[in-house]
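Report on the structure given below.
Left out: one protein chain. Kept in place: all the others.
Showing chain A:
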């Protein structure tokens, strides 16, 4: 499978942890993605509604709307096929099962490898475009 060219591809990143938010934004920006980073679930949903991205990276435990809540809303929206990667410290099998059951395309557990995250984002976008 050919890996897509990220230039200009919009990625929404939502995480209430400033460290994670900044480093994911930095990693994806360095790879050429146009990243919009927000600190909570409500801001994530508002950003999604205002300008749907090509992919979303969502934390699960966020103030206001959780990442799972945002994922549900995305799947019920006018853009239900946007790939969503959950990035969470919730590592129990039941948490991962819930994420996929709601419609996540991938689930990465913290602590995570930023390099691996980038590969997963690239692959998800390639599949979405195929």
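Just so we're on the same page, a contact is a pair of C-beta atoms (placed from the backbone, for glycine too) under 8 Å apart; a residue touches a chain by one contact, two chains touch by 3 or more; residues count from 1.
Here, contacts and distances are computed from a predicted model.
> Just to verify: the chain that's not displayed, which of "Amino acid ABC transporter permease", "Nitrate reductase beta chain", "HEAT repeat" or "Acyl carrier protein" does UniProt list as its protein name?
Spelling it out: the chain absent from the display is recorded in UniProt as "HEAT repeat".
> State which residues belonging to chain A touch the missing partner chain.
Given the touch definition above, chain A has residues 17, 19-20, 22-24, 26-27, 30, 110-116 touching the missing chain.
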